[in-house]
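Every protein chain except one is present and positioned as in the full complex.
Each chain gets a letter, A and B, in the order it is written, and its residues are counted from 1.
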Amino acid sequence: MIPLEAYLVVGALLFAIGTYGALVRRNAVVVFMCVELMLNSVNLTLVSFADYLPGAMGAGAGYAILIIAVAAAEVAVGLAIVLAVFRARRTVNVDEINLMKR
Amino acid sequence: MSAGQQLLILAIPVLPALAFFVLALFGRLIGENAQYVAVFVNATAFIFSCFALFLVITDGPISFSVSWIDLGEGGSFSMGVLIDELAAVMIVVVTFVSLMINLYSGAFMEGDSRYAWYFAVLNLFTASMLGLVIAPNFIQLYVFWELVGLCSYLLIGHWFEKPAARDAAQKAFIVTRIGDAALLVGILIFWRATGTTSFAEISQAAQAGFIGGLLLTAALVLVFIGAVGKSAQFPLHVWLPDAMEGPTPVSALIHAATMVAAGVYLVARTYDIFVQSPAAMLIVAYIGGFTALMAATMALVKKDIKRIIAYSTVSQLGYMMMALGIGAYTAGFFHLYNHAFFKALLFLGAGSIIYAMTSYNIFDMGGLKRRMPITFWTMVIAGLSLAGIFPLAGFWSKDLIVAGAFEKHYYILFGMALVTVFLTAFYIFRAIFVAFLGEPRTEAARAAVDPPGVMTVPMVILAALSIGSGWIGTPVADLFGGFVTPSEFAAGVLAIEEHAFSYALAALSVAVGLAGIALAYAMYAPGREHVAESAYRRFRPVHAFLDRRWYIDDLYNATFVRGAMALGVAVREFDRRGLDGAVTGLGRAVSWTGERLRPLQTGGVQNYALFIVISVLALAAVVLGDALILAAGLLVLIILGSIAVGVRL
């Protein structure tokens, strides 16, 4: 039997990888993918809890479905923003978009 | 006491106050008609006051009050009216003198640019004084006390275009303020110790032992310092002579009825409390006696006629204080009552001269006797009354005071008083002889004429009173002495005993007064200028000492004024260097830090995200700190390193 902690550690590492990508990649689309990775790691953690913890009554799985829905919405809106930004500034490199400094 | 009567009595102070608001608000509309409003209001108030006096004579003291401020547990204050014999006489005097002065001012202030405003403040002045007189407790008294001070400031500085008037107004305000502050502290001590501010209740509390000994004496001395400030007693007398910069009728009002009388009245009002501290009484007596002598000597050498009269006021107020201090309560207040008439008259006479020739210097005058007969004779009457010559008004009260000092065995004070009588007679007749006898010294004096009727009529009325006001207190029929008496309690404490009228003492004081007049004639009568001249040469240092007012003003300048200025400069420098520097420095420090921190705000989204992650880690390190000191140290190292790198970017 695979222990619960194994799944959790895989989720934590996937989350860290996603964080790393989100922090260092310049391309906004890739940053998006990394955020999706982080969401997936959370899903993985939730589902493993749902399967392992006796008192959870499978709540984690329900949350996972909701997260998938929210993530889908986020992808739709986020990619639309990326498209809009690209049209306005002809680039998707995050470090060239520093309007917040002005 | 019916409601109608109460309303009538309330109207006495309220009517002039109402006149103030009307004249202050609609002064431009009313213009020159302001004098009629003022005279009408004052005449009404005078009639009502006479009615109040009549009520007091027939029915005894009037007293009613309403609750004003309720502090719950902390007690309560009431606003009310207390008119006993003392206050009844006082309001009649105040309203009468005020009426005369309002009449006189109508002509004197003609053509003034702030005519209506002048009358407005004059009426507020009267209203405040009346409110002060009828106050049954310290709080109400203090409110009106301050109002009186404010009005004196406004009126002395009425011609504020003149720098001297401005300075005099400020001096009067600041010097009396010293006394006011002391008075407030005294009131607070009484309130703290006895839980009440009512005069009668404080007296009872003191008798019952709630306040006594040193604390009582201290509180009384503080209250007396308030009276010293208002009544221009030594050492706070310096403002009164300078207050001559105001319009002359204002001086008359201040000196006769409203302002300076307030101090004496305060001591008389709180007499039941004062008699319980013999030390405080002694202080009152000696301050009064000393002030009387000192001010009289200062008046000897003045050339400005208004200042001579001003010093005479200080001196006479000293008499009153002395009388109260030695226990001659009736005599002191009787003098206040007589003094109001002849002092108002003296000022109105001086005002007439100034009206005629716009100069204050008596050596610019001369020969005015022929040009201004009415002024001359009224001034002579007032002068004789002031000098205490039988049978004019001043004689009766002054003699009572001098005799009182002798009979109560205050021989030092008796000697001071007698010397003062001599000096008083000398200086006032010096002024009269120089100004009215001989030949005119200037063109203005040659062209001077008596003022119009509206000004002479009040003078004649006051002259009549200067002769006759004392006759209600003669030994033959001592109506005044039987009416205004110290309370039974005070009389008991002071062990007042009846003294037969001493003809020897009366003759002595009259003789001393006549001697003073004779000396003045010998030195200043026409053709005798060389006598005064040689006396001046012989006593030049003394003359300088007196002319510089005993150097008291110079002393104050050198110490308090300079000290205050130095303190002000120090505070300004501290403000500029210390506080300003600190504030600017703080601003600069913040600005500098902000400039250093600015690179942290890169504007890059991922940079912010990095800091968020780092912060989360830092928080995690804090949470797990206990178990994970090693890991935490490692994390901190990592974080610091990453921040360093991040900042460099």
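Quick note on the criterion: a contact is a pair of C-beta atoms (placed from the backbone, for glycine too) under 8 Å apart; a residue touches a chain by one contact, two chains touch by 3 or more.
The criterion applied here is as follows: contacts and distances are computed from a predicted model.
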According to its UniProt entry, is the unseen chain "Thioredoxin domain-containing protein", "NADH-quinone oxidoreductase subunit J", "Zinc ABC transporter, inner membrane permease protein ZnuB" or "Nitrous oxidase accessory protein"? "NADH-quinone oxidoreductase subunit J"
Tell me which stretches of chain B touch the chain missing from the display. 604, 606-607, 610, 613-614, 616-617, 620, 624, 631, 635, 638-639, 641-643, 645-646, 649
Per the touch rule stated above, chain A touches the missing chain via residues 1-2, 4-21, 23-30, 32-34, 36-37, 40, 43-44, 47-48, 50-54, 56-62, 64-66, 68-77, 79-84, 86-87, 90-92, 94-95
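Just so it is clear, only the chains that are shown with their structure count from here on.
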Distance in whole angstrom between the CA centres of chain A and chain B is 85
Residues of chain A that touch chain B when the two form their complex: 19, 22-24, 31, 94-95, 97-102
Chain B residues within the chain A interface of the complex: 601-606, 609-610, 613
